[in-house]
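Of the protein chains in this complex, all but one are displayed in their positions.
And then subunit A:
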Amino acid sequence: MDRKQCCVKLSVQPSRGLMDEKFIVLVQNALPGSQLTIRALHQCEDGHSWEAFGHYTADTTGTINVSEDPSIRGTYSGVEQMGLLWSLRPIPGSKPGLRMRKKNIQTPMEVTISVYQGHQTEGFADLVPLSGVVVERWYMAPGVRRIPVTEGGLTAALFLPLGPGPFPGLLDLYGLGGELVEYRAALLASHGFASMAIDYLTSKFTIETGKMVDRQYFETAYRVLQQHPQVCKSRIAMIGLSFGTSITLKMAIYSEIIKLSAAVCISGTHVQPVDGSVEEILRFPYKNVGKTRFSEKDEVICRDLMLPIPTDPSLKADVGRLQCPLLLLVGEDDQNWPTQESALNIKEMMAQAGNSHLLTVLSYPNAGHLIEPPYTPHTRSSNFRPAGMPEKVMCLWGGQTVEHSRAQEDAWKKILVFLRENLYGDRNPTLFSHL
């Protein structure tokens, strides 16, 4: 039986960080060569508990540095500085199909990181750790303000960085789950973009009238953002995930009012009835509902509903007409939408039209549909209810955890570089003549 160690010191630096920042987990003063388990525990807003852990061996100075030393086994293995976050999964006995998404982004995600004697794999609740610390992970940097937006019938939230500005603007759209999803916009504001998260499926308007919004809703959002005194009118971009991509492409190409400086499309497709309303675009895949497949665990695979990629130009957003840079992100194991096939077709169309210099495609092997900000736990499948539908289904999103997590990290870095180049770049020296 191992001797109980005393005075093992655990530290996590920084103890308060943004969601996309790395931390260093350090164990000191352990018995040299001792076997230890480092575990993360998080209770999400729904009350479910999530955990991650790694098995380590202290070196001859009694130290473990998670960013340098390998985890032998656990929910992650190898040298994984952030493994304690990205490999979080519901504790054993949890109900299936959970997904971790923070609703209230004005408070931090709290994670308790503890170190236990020995190599433990279960029953942590009954064990007393040797040491434990609390780490806060924030979506909002200090000084970022959240401003609810209801002007023009919008259901949205604007996140403004601190300072006089003016800041480049961003319209941020998630997918068919609806509701106001704010965390990515909050994080982008923490990087200097005035970001507006928009609820376009379960907005107050839709709830009250039963009608779906259309193009004018997004044009209103664009106008409201543009008119804000701290937003740079001529530097507005749009970022969309899943169905949010369909809206982004529609607006970027066909709107007379929306003039984007850049567009980011994550896990999306350009397949849509070009003359269709937003509602028609939404309903389009369901024409092929018979092509729905099921995994061996009975998870719903939707990717075939929009395959094959049509040859009929009226069924694809005409990306050849795009006039702004486009960053396309694809998970090659996406089981929900045919994003890889779409990306290939978009490439062909733009090459033919002569605007492929605007296109950058980032394609990640073994990543799934839900490419979220870094260190968000990977969700391979979850209980999902598209807005307006009566029932939840177990939806297969795809992805293998390790590669998906690496993809999220890389994608985020590249999204930030892309946005900064296109929204902050090309500064005009004469505009600084007063300096």
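Structural remarks
Here, a residue touches a chain if its C-beta (ideal position, glycine included) is under 8 Å from a C-beta of that chain, and two chains touch if they have at least 3 such contacts; residues count from 1.
The definition used in the following text is that contacts and distances are computed from a predicted model.
For the chain that is left out, the UniProt protein name among "DNA-directed RNA polymerase III subunit RPC3", "Acyl-CoA thioesterase 16", "Cell cycle control protein" or "Oil body-associated protein 1A" is "Acyl-CoA thioesterase 16".
Per the touch definition above, the residue from A:Thr209, A:Ser234, A:Asn288 or A:Gln352 contacting the chain not shown is A:Ser234. Only one of A:Leu18, A:Cys265 or A:Ile415 touches the chain withheld from this view, namely A:Leu18. Contact with the omitted chain, checked across A:Asp59, A:Glu136 or A:Asp410, is made by A:Glu136. For subunit A, the residues touching the chain absent from view are 3-4, 6-7, 9-11, 13-18, 21, 29, 110, 112, 114, 128-136, 138, 141-143, 162-168, 192, 232-235, 420, 423-424, 427-429, 431-432, 434-435.
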